[in-house]
Every structure is written in C-alpha cells, then in structure tokens.
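Have a look at the structure that comes next, please.
Of the protein chains in this complex, all but one are displayed in their positions.
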Amino acid sequence: MKNIITTSNSINLDGLIEEAESNPGKALAREFYSAEEVFSEDMQTIFKKQWVLVDHISRIPEKGQYFLFEIANESIIILRESEDKVNAFYNVCRHRGSKICLDNEGQSNFLLCPYHAWSYNLDGSLKAARTMPEDFDKSEHSLHSCHVKVFHGLIFINLSEGAAPDFDSEYAALSPFAEQQGIATAKIAVKKEYPNVANWKLVVENFIECYHCKPAHPEYCSVHPAEKLLAFGAGPGSGPEEAVEKYSKKLLAWEEAAQAMGHLTGVYDGGNDSLGLAQAARYPINDRGWLSETLDGKPACKKLMGNFKDYDGGQTALAFNPFSFALCCNDFAVILRWTPKDALNTNIELTWLVSEDAVEGVDYDPENLVKVWDITIKQDKQITENNQSGVMSGKYVPGPYSLQEARNISFKKWYLKQLKSSS
Amino acid sequence: MKNIITTSNSINLDGLIEEAESNPGKALAREFYSAEEVFSEDMQTIFKKQWVLVDHISRIPEKGQYFLFEIANESIIILRESEDKVNAFYNVCRHRGSKICLDNEGQSNFLLCPYHAWSYNLDGSLKAARTMPEDFDKSEHSLHSCHVKVFHGLIFINLSEGAAPDFDSEYAALSPFAEQQGIATAKIAVKKEYPNVANWKLVVENFIECYHCKPAHPEYCSVHPAEKLLAFGAGPGSGPEEAVEKYSKKLLAWEEAAQAMGHLTGVYDGGNDSLGLAQAARYPINDRGWLSETLDGKPACKKLMGNFKDYDGGQTALAFNPFSFALCCNDFAVILRWTPKDALNTNIELTWLVSEDAVEGVDYDPENLVKVWDITIKQDKQITENNQSGVMSGKYVPGPYSLQEARNISFKKWYLKQLKSSS
Partner (left out) sequence: MKNIITTSNSINLDGLIEEAESNPGKALAREFYSAEEVFSEDMQTIFKKQWVLVDHISRIPEKGQYFLFEIANESIIILRESEDKVNAFYNVCRHRGSKICLDNEGQSNFLLCPYHAWSYNLDGSLKAARTMPEDFDKSEHSLHSCHVKVFHGLIFINLSEGAAPDFDSEYAALSPFAEQQGIATAKIAVKKEYPNVANWKLVVENFIECYHCKPAHPEYCSVHPAEKLLAFGAGPGSGPEEAVEKYSKKLLAWEEAAQAMGHLTGVYDGGNDSLGLAQAARYPINDRGWLSETLDGKPACKKLMGNFKDYDGGQTALAFNPFSFALCCNDFAVILRWTPKDALNTNIELTWLVSEDAVEGVDYDPENLVKVWDITIKQDKQITENNQSGVMSGKYVPGPYSLQEARNISFKKWYLKQLKSSS
C-alpha cells in the first residue's frame, strides 16, 4: 500500500510496459488507469492516430451547417462546405486565439469570430480582417484543418500532425456490412451522453467482454441468450473456444436462413496488427424469433434500414477502433463513442440511427428505441466507476482474465504495442 | 511573502524538520499544514502505524454485517465473520480491482463483487469465480486483509504493511478505565460527520489545547469551570503547572468522593515515547454538582453506563492517538475521530454511545445527548478552517505557544520524531 494517497509521482513508463507484457493474461497496473502522464501518452500515441467516429452526416445536411467535437483542450468544427465536401477545422481564431464557434451546432455562410470579427470561408480561408498592417497576408491565416473522412455517412476525423494513417486499408472490409445496413442513408433519431468517471481503458475493457453481462445486465441478458453471450458476447474472439463450438450449430442455421434472404453474414477481424482492431460480424439476436434488440423482441422502427427487405433477426456489430463502435439491427443502429477527457474521466455518447424515411412518433417511439442500450450503458457507467474507484487502492493487484475476457488480452497486447511505438 | 500563490514546489523536508526542532516552543511552518508531499509522508510514516479507532462493535452485532471505513484512496470493509471474530479487508476485488461493497454498511453471507460476480467468504477467501483458466488457483486470490483489534467493543484497524505495532503494550493501561465505563456493552446512539477544510494537524492541535476555549466555546465554558480548563482543559499536561496546583485541592476532594463510591480515578500518560501519546484521566465535570456534560448538568441518559451504580459527576478522557479520542460521562460517551483526506481536508466523525439497554426517546433524547459536543465541534471546525486559511499566507510565521498549549509542544515533538523515523 505504498500509495495511500494519489500522488502524481514521476512514472517509469518503460518499466510499467515491460511488467505488463510479462503478464499477458492479467489486467493492467493501476498507473495505466490513473496517471495523467500515461493519459498524455495515450492521447499522443494512440488517440491521435485513430480515425475517430465523430457523428453521422445527417447532422449537417445543408451547406454551412456545423457541429463541434470537443476532446481534451481541443474543439473541432465539423462543417459542410458543399454538397460533396465536409471539412474539419480547429476552433481557434488565427488572430488572438478566441474560440470562433461557441454553440455546439449551427449554420452560417461563413465563420465569424465573435471577438474581433475576423471571418473565414467554409473552406477555412480567411475572408476578412479589419485594419491590419500593410504587410498582413490573408493567405497565411487560414484555419488549421484536421483530417476528415466520410464513410457510409459516418464522419471520422484524425488528429495526426502529418499524414493520417490510410483509412481504406483499415475499413474496406467493413464496407459491405455498412452498405447492407444503409448507414449512409440513415438519420439520427436520438443522441445521449453519459459522463463517466473512469479511465477510457476501463470503459473499453468493459465493452469488449461479456463476462460481466450476467451479474450486471439483467435486461440485456433477457434479450440475448446465455450461450451466445458466452461465445460471442463482446464480438469475435471474446469468448472461450468451447462455447463458440457449442453455439456454432445455431449460428450456422441462422446464417443459412439469412443468406437465403439474400443477406450478408460472416465475420471480419482485422487482427492485432490492424490500426485499431477493426471487426465486423453478424449474429442472430436470439433463437426465439426476436426481430430487433428491444425488450420484447418486436421491431423498434416500422421502416427497415438499408438493403433489408425483411427481418432476419440479426445484429451487425462493427468495431472501428477502441473508441468507436456500431451495433445494427434490421430496423435501427446505435453508434457508441468513448471520448477520453482526462486520466479519470471519459465521455460516452450514444447515437441511435433509423432509416431516413422513418417518422418519429409514427414509425418509432424514441423511448422504446433507446431502451436496451440506455439501460445497459447506465449499468456499465456504474460498474466502470466502481472499477476505477477500486483500482486507486494501493492494494490493487492486476488479476487474471477469465476465458470470457479473451478480447481484453488482445486489447492489452495491442495497447502496449501502440504505446511502445512512440518511443 | 515568497508564496503569493500556493505552488507545490519540491520541499526540503529534512530542512523543515531541523528548523522545527530548533523552535520547540513555536507552531509548525506552513508546509507542514499545506504541502501534499508532507501529507503523503504523514500518511506513510504516522497514520499507517497507528491503531485507528474506526467504530463501535454495536454497529455490526450479527454475522455478515459490515461497514466501510474510507481513508484517502483506501476503502476498508470491517466485517463480522462470527460471534467471536471481526475481520478487516481492503475493498478491492482480486480480479480486476472493482470495489466490492458499494454501500456504507450492509449484511450478507458472503461478499459479491458487482462487476463479474467473484464472491468471497466472510474470512476473505475466494468462494467462486466463473470460467477461469485451468491453472487458476482460488487460494491465491483471497481478499487483502488488514490488522484489526477489538478493545472493549472499540474496533481498531492498523494499516501497517508487515507486523503491526503491539496493541496491548500501548493500551493495557487504558483498560480499567474502559472497563469501568462499560464501553464493551454500550451501543451507538448517534453518529455525526463534520467535514473540515483544514490539515489534520491543525485539527489535532486545536483539540489538545484549551487556550481557545474561553474565546471560542461559550457553551463548553458554561459547563466546565475556568480553573479546571486552565489546568487540564485538554487533558493531562495541557495547562500551566501553577494552575494544576491551584486546582489540585478540588480535584483531590472529588477523587476521594468518587473512590468512596468504588469508582476508579487517576491519570495515565503514555508519554512522548509511546506509540500514539495514549492517555487516560478522570476529572469532575465541575464543582457545582453537575451529573453529566449537558447544558444544564442533568443526566443525558437515564441508564448509567458500565460499572457505575450512581453518578460521581466525573468524566473519563481517553486519548488513543492523535486521531482517536473518547470522552465519557457516567451516562454517555462520545468517540471523536479525525480522518485525514488530503493536505487541506480532514473528516471529523463523532459517535455517541449509551448503555446498551437505554431506549431512545425513553431513556435519552438524542438531540440533548449530542448538544454540547455538537456545538463545540462546529465551533472548532470554524476556527481550524480560519487557521488553515491564515497559515496559507506568505507572511505566516509560527508564533510562540502559550502556557496553556503545553500539549502542543509534546505533540510537535512526537510528530517530528515519527516523521524522522521514516528516513
């Protein structure tokens, strides 16, 4: 119990990494979950390199519409320049540094700094600045831009200083899944935030294992059968081999039925050498004939999404990276995003999508739409906060992962590899 | 005024100790009351070595009952295993570190971690963990225990890493006083917390001198006579010799009367080489015939405590260490505990005890029971917070102790000795 209080003493990160690598089957040490120095490294070497899913394109359908994505000290303006183009700029005036956009979202033909009225065009170039010295060069004072990519209607940004990692090589395999789901033509139905007093890695580690589902998520377990949750509860590679085999007959039967309907099935796993552990997979919700991930198995929305002509009762799980996921039924999808705030805080945002022609109150009831994941993520918030509180103890010793936490072992390996790549 | 703002610059603790020792008759320097580095040392070298009084056994009369004691980043589960046994465990799951008990108190046949349902027996051993790898050894994953001791119904814990300091050699002399008071068979009547924005040493130093009683505690001074407060206001060795002598005749008269009733009287002082400055002493409340420490001198409870058959109008003061005290009249007792939170925050908890057969509303009125000490400790909270605020000034210079602050000189000497023992 060397640390009866938290002191941000200097940390031997190399030593911590080495120790962590020598115990691949155990959780990380406390410093990884609590030290600001490690958090700073996490942001520099991991978060900044990832393509982070910031929102759905339906949030800014018209020219000049924008919204802000806030991460640590950075505020990014995501802006539609034209029908074909979405830009991302740092929300910092090139004059004396004021924030330019103050509202979370809005629409304008140009961006006007509220301090001294410097204005910027939708391409980020400086439009006007009053009474500047004669040698002032407008062309040198465009907004700082950041990498942006729209993939099936999902807007990703990348905060890399230089060239960003290649998007397509990481996500091409997810394209057919997103295509079938019609994410590009979806619309946002509901958006909810859940501030979480826990390190981002505790939030990730919670999401990539279903060992906790049985004790912590009774509602979720009333929807999904125990044998599936044991085998694939947190996606491909999350459960014990034995359970996968045991469940394989039921899975195969469902896959054949879905394929007969012309639907895509299958699993993609980018593996541990991928940029962000990308995965895609389709599974049946259950074998009780449920159509959607609702508390009674009935559809959440009367309009099917994308290419689906009829319900196959399946769910498509997409993992873009440890910060961005999507879970899609035939009639709705939910995007999950964790935004690290500091060593002890992570913001969780969930966005529910439905078909663009679905009408609220007619085709779907928002309260029913969100129910399963709203309940589940609130339970996750509680347990990750308890986890954070516990790992602060000087007596915390990383314990062994269970067979249902196989994906945590993958994540840990990937995480340590990324962290080492910086030095 | 070098420090117009508080910056947690690195601190030369050895130099500070040396300077403090060269001025034994003056208060400590600001850093001792404000620097997180010093606080961290205080916790490691002082708090962790003490037997800290956490509560009275009547809080957990039945098997499986528990309560939490929270200190800095640690949460300790104090748990009754059986009629004869009380255990103390760190509230940290051996799997991935979640807190196990979330409520401040409860009762259960085993401890169940809410995250992944690892369960523990009441002796701390791991009872069950699902789907673990084959080489998993349950016997290696018991809860971390901490030292615990029940003394006359008072539960003490000790956070030492290895062997704890011997309990009996420190507290044997207090046993007859606790025995007479019947603390073992008392029950908790009222419990109150007072968060205090002051360093723990300012809280201690306030409690061990009665120089401030006259200006700051009018109600307390209406109960206790000035001549006694001058001589013994904060226990043996707190006042000037002259005042002790002047008061000795009255004290002697009371002692003879009490002894005639078969009651124990006298003073015990563990002295400056003891583990935690333990003391015990009996004094009369006043010489106006008051029976109990109430605003009118009438009993606070109709049932006498312990071995008392009749009122002798005395009060037994027990000092276990600078964090834990008890003040006991014939009919009730109050336990006082200061729990350091960080350099600038200390939690104060007061617990009032009465005889186990006293009935609330019949034998005692809780509001009347707590009155004197509730008023007094609220006043102490105010003055220690003002003290903290003032010592933050760059102009603060430790001033000389008065003759009524003799015990502060002892405490300072003991404190510096403890602090030096670590290096």
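A and B label the chains in the order they appear, each numbered from 1.
The criterion applied here is as follows: a contact is a pair of C-beta atoms (placed from the backbone, for glycine too) under 8 Å apart; a residue touches a chain by one contact, two chains touch by 3 or more.
This is a predicted model, so every value here is computed, not measured.
Considering A:I11, A:M43 or A:I409, the position touching the chain not shown turns out to be A:M43 (whole complex).
Within the set A:K63, A:H95 or A:K192, the residue that contacts the chain not displayed is A:H95. Which of A:K85, A:H144 or A:K378 touches the hidden chain is settled by the complete complex: it is A:H144. Listed for subunit B, the residues touching the missing chain in the whole complex are 1-7, 25, 27, 30, 205, 211-212, 214-216, 230, 240, 383, 386-387, 389-400, 402-404.
Of the residues in subunit A, those that touch the hidden partner chain are 36-37, 39-40, 43-44, 47-48, 71-75, 90-100, 102, 112, 114-117, 129-133, 136, 141, 144, 159, 161, 342.
Assume only the chains that are shown with their structure count from here on.
Put simply, the C-alpha centre of subunit A and that of subunit B have 49 angstrom between them.
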